[in-house]
Structure formats: structure tokens, C-alpha cells
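Only one protein chain is missing from this complex, and each of the others stays in its spot.
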Amino acid sequence: MDSAVLVFPGSNCDRDMAVALESVTGRTPIMVWHKETDLPKVDVIAIPGGFSYGDYLRCGAMAAQSPIMPALAGAARAGMPILGVCNGFQILTESGLLPGALMRNGKLKFVCRDVKLTVTAGDSRFTAGYGRGSAIHLPVAHHDGNFVADGDTLDRLEGDDRVAFTYSDDINGSARRIAGILSENRRILGMMPHPERAVDPLHGGTHGRALFESLLG
Amino acid sequence: MNEHTVTAEIVAEHGLTREEYTRIEAAMGRAPNLLELGIYSVMWSEHCSYKSSRRHLKKLPTEAPWVIQGPGENAGVIDIGDGQAAIFKMESHNHPSFIEPYQGAATGVGGILRDVFTMGARPVANMNALRFGAPDHPKTRHLVEGVVAGIGGYGNCVGVPTVGGETNFDPAYNGNILVNAMTVGVADTDRIFYSAAAGIGNPVVYVGAKTGRDGIHGATMASAEFSEDTEEKRPTVQVGDPFTEKLLIEACLELMSTDAIVAIQDMGAAGLTSSSVEMASKGAVGLRLDLERVPQRESGMVPYEMMLSESQERMLMVLKPGREAEAEAIFRKWDLDFAVIGEIVEGRNLTLTFHGETVGDIPVPSLVDDAPDYDRPHTPTPARDRAEVPAPGDPVGDLVDDLAGAIKRLIGGPSLASRRWIWEQYDSQVMADTVAGPGGDAALVRVHGTDKALAISTDVTPRYCYADPFEGGKQAVAETWRNLTATGATPLAITNCLNFGNPERPDIMGQFVGCIDGMAAACAALDYPVVSGNVSLYNETNGVGILPTPAIGGVGLVRDVSARAAAAFAGAGQTILLIGK
Amino acid sequence: MKARIYVTLKEGVLDPQGAAIRGALANLGFEGVEGARQGKFIELVLMEDDRDKAEASVKAMCEKLLANTVIENYSFELE
Partner (left out) sequence: MKARIYVTLKEGVLDPQGAAIRGALANLGFEGVEGARQGKFIELVLMEDDRDKAEASVKAMCEKLLANTVIENYSFELE
């Protein structure tokens, strides 16, 4: 399986994402600079965490306007699996590829710790390997992970089984403890926790592996 | 230009004594103009010249077969095998953090990162050693929140994990908090970059952020004792831009993978002045800067402001001839400023021009070699009464019959309480090589793509140093050594940040000398050399000095990270052994 | 021409920063603060002299970048 990792100025989990993808797929991901306007032919695209444009103005706002984004939107329409983690999730909401917005954490502080999650969604390209309802641990590290959407949108996300992960505890004030959501076609996943930081026994946990393995199908 | 005549008042405002001014006139063979005076004041400040500490620092052991570069460069370098080196240093940002805790701490992290990646290393870990006043002092809460948020705000954004540190509270720090930041980086031993300029005619290049009127006089401020009205004066503090720093790291490392760079130096506390002087001094060459070519953020800046500005996220380098275009393309790709602002010239002078006119001309050796070197009087610390020494946290003398109660009080008190509230605000895992983050004895960070790990610990117990500087200095070194050893690492070398009060007081100078002697003894006994460090003096308000605080940052190597040891008990039924007396 | 742009959270969107400000003011002894909201204030210096063109352009900037209209409102003044 071939993959690509988008790189924006200020991305800082790009290498981590590439290492994780390579360790599961056995193939070196292609790194795509935000100024490109075409995407390589791959089977999955990952948008990594970090502080694109310093998180200035709003997290992900400036990256969402990058030259590469029209190509990403095109790929999304064509059904390409896209994974956005942390800042990647923020970029996906800012660009309208996923609904809602990510605001400053409820307690206003950056939070870095391992959290307990429930895999809420049934089948999807990303969660198939876990099984609905399973409990997993992944690290979070963010300042703006507080998921916000209007009541209708939240109802729709839940009703359509598009909430991928929920936090077992209130980590950041997110509406309905949402930690990750799927697009309507279930092929785009945005999530605040970092699966790429949980693929190697030295990370202290390997619950992130199943997410990448699910992609392999 | 510099039509001001230099008066006694102006000399005093620059923090120079009458004798120092006389020395300047003698070195130059004439009176300096204001720009030149500003440059001397920066280079001869305590911060840059180490005039009170230099002769004592010489006593520290700095050599071992694995030391590639000891003190004297931007950071120390040690060999960690397989053609790789660890590069590290610790630095203070105490006074700025007291005035503006968020930005002060943030720019402290930015500065120490630059010291490390200037040498060609990718930063892989940050640490921070913090001392605050009494928990119930009205300022403490605000300072703790601001400092911690600032460290996180900068380190998290640049994408370098903050993997540990230490935090103490004591009333002695009520008016002078300590914010010491350490960065560890990894480089290939054949790709280490130094600051000595060379090659007559080679271009001198400015990269990074633009220069503004930030913190003019900041470097001299850090060398002057605080007085109560400092807060009223509200000196300009610098605002950090971690986003630009992140781009600067990537751009510098990209250029460093070519062979275009002759020398490189970050613009530290004294900006263009210290970077250009140090590069010229180390390379024994002359250097001309055409100041109108400096990228400027504000209009109407004069040479004095450009040379003394402390704007952050800037670097100076010397390129091989003809490599400008290639270098410029890299910096443009990362949206950073790039400008050729001068060249290496014959002779030993730093010559400054502005629109074709020479506005300053100083013999570089006089700025460095002729800098004052004081043998300040020092009196040894007398043997202290137990009652004089701050208690190790909340007293539990009344609970001799209630062990559980005593333990509860101890671990609930400010000295021993969990620091989780602090370190959860730091991204301790980015780069995905953190094997042991905050919460253990030493942090462990895997060397990317290998089975090796670096072990890192910062330690000092200020009340020990206050009770007995020699034993306290020794103990701080030994504690890092033990913390590293406890993870299974071989301790290799240390950096340090020596925080003390006013060196013009013989008792304070006595603490300083005593701690250094103790550190030297421990380093020698443990074969554990000092490869870099920093001194912060005048941590004193209204005659009240801090506790002597020589923070030590130790680095060790675990050859096989799968064989590391952790602090937690791993299961029931295991045997507990106590080693040592 | 200068543009003064105000970006505020939509009604009904929880504002943790505003809530924190209100709490901190209360702790400092400022009583009677019934509500607090925090938004952004952006000042732009434009090369445009034509008011209508400036207005259209600032509106577009707000829609595309300066405000996230999922959660924020914006308004602006030109001078």
C-alpha cells in the first residue's frame, strides 16, 4: 500500500507519521510539500500533526488555504482514504472536508497524556481492526481539541455512526466527548489522538497499529 | 550619524564603570562613539564576557576521550558512537521571565534551541529547571502559569519534546525566579558546524526573522541587579515566534546537508554584535557589515539599534564564495529572510558601514581579549547552623508517631508534590522517540533509527549549596550521575547553569567559588566532564539574593535501549534492595 | 485605507476563554461582570483607496480566512 504525507510549514509530526506508515505498510511514504498542486498516485493520504503556520489565527486555518488543498478535495471526492491527526484534523475541519470546528481546550491548557478511548464507529477503513465498542489507549497532545458543532450536526454524526472515537473522560471539553469523526462516505477520518505515537513497544503502547493495519484491509 | 558625544552619564547607563571606560579608550586609542560604546557595553557585560566567573570556570574538568567539543562553542559535543554526536547546553532566562513570564520563558527555549542547531544538530529533547518563590507569595501563581505555558508554547510548536526538568519553591526566589532551559540535539560527527569565520572575501549572510527594536539593552539588563522600580520601567521584552524558529531549524539543517557553510553562529542575547564579534574573533579575521542591508522590521532604525537589537530567530553565517544563490533558495522556500550583509576582510577589525559611511570601527581582539577579568573577593561560606538552612519541604517533626501522616504531608507539600500539572502541558512525545518522559529519574530519548538512547537529567538542591557550597556543588553533579545510572545509562558529560546573587558581594562570590570547586571535584572523580554551560549572576532584589543554584544537566548513553531500567516497581513479590549507605 | 475587523464567537458557541476571563475577574474582586466573551481584533492596512473595492475585498478576506463562519461572526469598519 502506498501512502503520502502532506507537509505544511510548521508540521511537526510528519516524520512520526511517515515512520508509522512505513512500519505497517513496509513502503516509504511520499512526502508532499504544501506548495504542490498535484498528489502522487497513492492509496492513502495522511495529514500529520503539528503547528502549521504556528497555529496562528486559528489552528489549521492557513494550511487549509494551501495550494495542495484543491487536489486533496478532489481526491476526497474520488473516495481516497484520508487520515488527519491532531493539526491534520483541524485542517480538515477548516477546509470543510469534515464538519465542525476545534476550539481551545475547555481548561485552556495544552494537554499531553495517554487517554482512554472507545472505538465508537462500526466498520470504516480506519476502525475495522478494532471492533465497535473496544477500549483503547492513545496519547493526545493538543491545545485546541475541543470539538464543537451545532446540535443537528452532532445528532447526524452520531445517527450516521460517524463518531469514530470518544474519550472516556472529559479531556478537552469536546461536545459529546468526541475524539474523532468520519466523513459521510466514511473514507476521511479526523482525530485528535495520535495513533502514530503508539505503534512501537517503546512508545509504551501499540494500540495505534490497528488503525494503520485496518487501512491495509 | 553618531553625533552624540559620550558622557559619563551615558557610560554609566551602559553599565560600564569608569575604569572599564578608560580601558576602552586605551584599547581604541581614542574615544568611542555611541555605537562603539554600545558594542563594548554588550561584549563586556557580565553576560557575554563572564568577567566575574571566567577564572573560576577554568577549574572545571572539560576533557575526556569522548568529548569532541568542550566549553567555548555554542554548545558542547560528545561522541555517542556510530559516527554520531550529542550536542547540548543549558541556559538561563531568569530576568526576562520575571518581567514577562510567558514570553521570557518562551524566548529562553528558543535561544537554547538555536545554540544547539547552530552546530548542526537536530534538537531531540528539551528540559527545564525552574525555581519559584513561596507558593503563597502573591506573584508565584502567575509566574508559574506563565513560565510553564511559555515553555510549552514554544517547545510544543517547534516540535521538540520537553522530556523533563525540575521545579522548586522557596521564598529566596520571590523576587528572582530561575528559568533554566536545556536542549539536547543529535548530529553526525562529520557534520558539526563551528563559529570561526574564515576566507577573506567570503560573504557574511543574515537569515531568519527581521530585526526590530527588541530588547535594546537587554543583554546589559541581565547583568544589572534588579531594583524595585524595574517593573515600572517595563523594559522591552522580546516576543518569540516559534513558528519561524521551526522553519529556521529545517532551513538550516537543509543547508547544512550541503557543504556551503564555512561558519555559523546564532544571534544570542547580544544579537548581531555578539555573533559577528565571536565569529571574527574565533577566526582571527576582520569583518565588515553594511548595516543598511540588514532586514528590518521597523522603519528608521539606526546602526546602534541594529547592532544591539535582541530580535529572536536570527542567525549569521559565512558562506563559501558563490554559494549564495543555492543558500538563498533554501531560505526562500521556507519563507525566511536572507541577506548578504557583509564580508570577511583583512585585518582584525569589525567595521560597520551605513549607506557607504563608516559608522564604527573596532579592533575585535580588544572586545574579546581585553575584556575585564575580575578576581572578585570571595569569603568562604561559614559552617551553618541547621536552623539557618531552609527546610526540605513541610516539616513533619510533630508526626514522629504517625508515619502515614508524615508521608502524606511530605508528598502533598510543594517540594515533593507531583509535577504532572506542569509536564502535561508539554508535548513530551513528539518525534516519537521518547522512551521515558517526565516522571522518572532521567528521561530517555531514543537516537532516531537506532537502538541507542540518550539519558538526560537536570538536578541541584539549592539548600544543600546554601548550607555548604562545596558539598552542594558536588552533590548536584552526583545526583545527575545517579539519575542517569538508574536508567541503565553510562553518564558521559554535563552542562550547567550557575545561578547566583551579586558577585560583588564576597559572601556570594564565596558561594560561587565553593560550588564550582565542588562540581570540579565530583566531575573529576566520576570522569564526567563539563562540555558547556552558562552563568547567571545578580539574581538579587533589594540586597536579597537567591539560594546558590548551580543547575546541572547530565547526559548519558544507553547502548541498547531494550535493556533500560525504569523506576516503577514492576510487580508483586519482587525483592527490594537498598544500595549505598 | 485601514480596516478594523472584529471576529466574535457566534451566540450559543461556548467560549472557554470568555468564561475564564469572567472567573479570573471575579477572583480579582471585580464584581458584577455578568458575561465575558473573547474575540479577535485584526487591523489591516490596505493599499486600496476605493471604499467599495476595499469593502468587497475585506469581506472576502473574512469569509475565506479571517473568520471561521462555522463558529464565528465578523464585522468590520473601514477608515
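In this document, chain identifiers A, B and C correspond to the written order of the chains, with residue numbering beginning at 1 in each.
The rule we apply is simple: a contact is a pair of C-beta atoms (placed from the backbone, for glycine too) under 8 Å apart; a residue touches a chain by one contact, two chains touch by 3 or more.
Values in this document were obtained by computation on a predicted structure and should not be read as measured data.
*Asks:* In the full complex, which of B:Asp335, B:Asp373 or B:Asp451 touches the chain missing from this view?
*Replies:* Among B:Asp335, B:Asp373 or B:Asp451, only B:Asp335 touches the chain that is not shown.
*Asks:* Which listed residue, C:Glu34, C:Asp52 or C:Glu79, touches the chain dropped from view?
*Replies:* C:Glu34
*Asks:* Who touches the missing chain here, A:Gly54, A:Gly88, A:Gly106 or A:Gly173?
*Replies:* That would be A:Gly54, which touches the missing chain.
*Asks:* For subunit C, which residues reach the chain that was dropped from this view?
*Replies:* 6-8, 18, 21, 24-25, 28, 30-48, 57, 60-61, 64-66
*Asks:* For subunit B, which positions touch the chain that isn't shown here?
*Replies:* Touch with the absent chain occurs at residues 99-100, 103, 209, 212-214, 234, 236-239, 241, 243-244, 297-298, 311-312, 335.
*Asks:* So which bits of subunit A touch the chain we can't see?
*Replies:* Looking at subunit A, the ones touching the missing chain are residues 53-54, 56-57, 61-62, 65-67.
FYI, only the chains that are shown with their structure count from here on.
*Asks:* Provide the C-alpha centroid distance between subunit A and subunit B, rounded to the nearest whole angstrom.
*Replies:* Roughly 36 Å separates the two chain centres.
*Asks:* What is the distance, in whole Å, between the centres of subunit A and subunit C, each centre taken as the mean of its C-alpha atoms?
*Replies:* Chain centres of subunit A and subunit C, defined by C-alpha means, are spaced 28 Å apart.
*Asks:* Could you list which residues of subunit B touch at least two other chains?
*Replies:* Not one residue of subunit B touches more than one other chain, so the list is empty.
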